[in-house]
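Note that this complex is displayed minus one protein chain, with the remaining chains in position.
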Amino acid sequence: MTSYIVRRVLQLLLVLWGGATLLFFLFFVMSGNPAERMASGGGNRNPDPQVVLNLEKKYGLDKPVPVQYVTYMKGLVKGDLQESFYGNTPVSDIIAERAPNSLRLAFWAVLIEAVFGIGGGMISARRRNSIADYTTTITAVVLSAVPVFVLGYVLKQIFGVTAFKHGWPAWASFPTRGLGDDEWVFGVLPATRATAKALVLPAIVLASVTTALLARLTRTSMLETMRMDHVRTARSKGLTEGRVMRRHVLRNGLVPVITVLGPDFGTMVGVAVLTEQVFQIQGLGSRIVQAASALDIYVAVGLVMVVTLVYGVCSLVVDVSYAYLNPRVRLGDD
Amino acid sequence: MDDRPDAAGGSPVEPPADELTLSKADLEGAVDLDASLGEVGPSRSLAADAWRRFRRNRLALLGAFLVIALVLLALLGPLFVQDPYDTSGLSKEGPTNQHWFGTDSVGHDVFARVVYGIRLSLMIGFLATSVMVVIGIVWGSLAGWYGGWVDTILMRIVDVLFGIPYLVLALVFVAAIGRGISAVIITLAVTAWLQTARVVRAGVLEVRDLEYTEAARALGVPTRRILMRHVLPNVFQPVIVLMAVGVGTAILAEAALSFLGVGIQKPEPSLGLMVNEAQAEVSEHFYLLAFPAGAIVLTVLGFMLMGDGLRDALDVKDV
Partner (left out) sequence: MTSTTNDVAPSAPDVPSAPGGEHLLDIRDLEVTFTTEDGPVQAVRGVDLAVDAGEVLAVVGESGSGKSVTAMSVLGLLPPSAERRGRILWRGEDLLQSAERRLREVRGGEIAVIFQDPLTALNPVYRVGDQIVEMIRAHEKVSKAAARARAVEMLDKVGIPQPERRVDQYTHEFSGGMRQRAMIAMALACNPQLVIADEPTTALDVTVQAQVLELMAELASETGTAIVLITHDLGVVAGMARNVSVMYAGRIVESGTVDEIFDGTSHPYTAGLLGSLPRLDGDVDAPLVPIGGQPPSMLHPPEGCAFHPRCRWASGPAGCDSVLPPSIEVAQDHRAACLRTEELRAAGTLHRLVEGV
């Protein structure tokens, strides 16, 4: 068990290092010259060669790429993520500013996903081929085909703009501004009603696709588990249906479902970029887009690494929990 | 031979006497096992079975129908719609007889743009997915077949790329290599082959150590031949499912990238781009959002339903 954990941690470190390296070279080798991009004000005017040279010197861009890479890596190990080319804000500051929003949003989205996804899936499985089942399945299927930004936009229109325009009651209208300097309890719980309201739409939107997928996964997993031999044995022992479901079906059947929730959280932190655009939330995703477009390389690489780290840690936690819950792995296979 | 004395009382039907006096010796060779084993009923190949199952799945059929309809639209549409780049129409007109879906803020005919947009999406989807499948198959086969450190290195790279969420990777990639249609296709292909590689590798491993593969190798059959004729048919099924679902995912991803402004650029008709443009006008001109969004949903839905149907029909798991 311990060796398993160690292995996974090492793997995570490898992923982080590999990812950073890959992105680093991707940017420096394939894209244009960041100095030029800066000098040209985002490609709007022709860059003055002298300005470009100055910028290159200033940011060490005139050195050969491998040298820059080594410098970067050395800094990374010490915890220095470099600075943005635009305004010299340290990347770590940017992370501190943006990450909390992304994490909060992802947290609530996963919560919604878990509740509705598992709930919907279980209803579907219990009442197989009934109206409830078909409705849930169809909804799930259609929802997974709707692009997140479309859903976001539509909901924003209905509950945000139209609601205010036509004076809908307060409980039905939701603000559409981003999650800015609101107050939070323990970092995740909204402290004020206004904050909570600003959270609702983006969280639902972000959760939509994964909820749909989770519902279907839950349904499949439940149905499969219900057919297993040990469930029949449990019934043959004279246990009540409730107990059979709780201790034999759920316990075994939810495992693949829970296993997916962890990585979903990580994915959401990244995928949130679309939701962030629609709802003007200052999260990591939109900042990455901004940085990548402007070739603000260190910011882009740094932020992507953060997203990767979150994703990796979540996967790791889930995998380790799974290993713990599975007696075969925990005690070592015979 | 023992002969039991005849029981008293005759039976209503008198069968020929020898039938009843058969001994076991008489029965030797009387049963032709090979022939009797052949009486298994009409043979059903895997493909026929799968097709039967697919046919029964109503959702899958709906998906297939959607896909076919959209493909036809994409192929034949340009013949009878207006020019999507033509800005001669009045701007922001709702649906009229002349412009079925109305016009956008610059005067384009929305219907034409939607049709061309679907065309573009399908093209990107198919191309990206094809490239993705090829990369995935090659990568996975090499890793699975050669094993050892080749496998380790190749799959570690996959692990690294897997660790970065798909959309983020695509964003960064497309920003790095520039924008436009070909960039998008490359990006999508390059970020999506990971799962295919894993699945193919698993399939190769399954078959690699079986005896008939060993036999083929011993006979001197070239590796490529073995791979293609014996090993790859094993991964055929999951790969088909991955392809169907992959097209859907690719289309969604392209829409997302274009929406964010880093994918397809104006004035190309991308559905995602159209949604982006519609943002500013949506309050008054809802149709500008509805039509392209609807097109995206239908297209993706078609492929996802078909992909699910294929997954069930081909009885593939873990995909």
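Which chain is which? They are A and B, in the order written, and residues in each are numbered from 1.
Criterion: contacts are C-beta pairs under 8 Å (C-beta built on N, C-alpha and C of every residue); 3 or more make two chains touch, one makes a residue touch a chain.
Not measured: the values here are computed from a predicted model.
Annotation for chain A: contacts to the undisplayed chain at residues 227-230, 232-241, 243, 247-248, 251-252, 325-328, 331, 333-334.
Heads up, the rule we're going with is that only the chains that are shown with their structure count from here on.
One inter-chain figure worth recording: chain A and chain B are separated by 26 Å, centre to centre, where each centre is the mean of the chain's CA atoms.
Per the touch definition, chain A reaches chain B in the complex via residues 11-12, 14-16, 18-19, 22-23, 26-27, 30-31, 141-142, 144-150, 153-154, 157, 161-162, 165, 266-267, 269-271, 273-274, 277, 285, 288-289, 292-293, 295, 300, 304, 307-308, 311-312, 315.
Interface residues of chain B facing chain A in the complex, by the touch rule stated above, are 59, 156-157, 159-169, 171-173, 175-178, 248, 252, 255-256, 259-262, 272, 275, 279, 282-283, 286, 289, 293, 296-297, 300-301, 304-305, 308.
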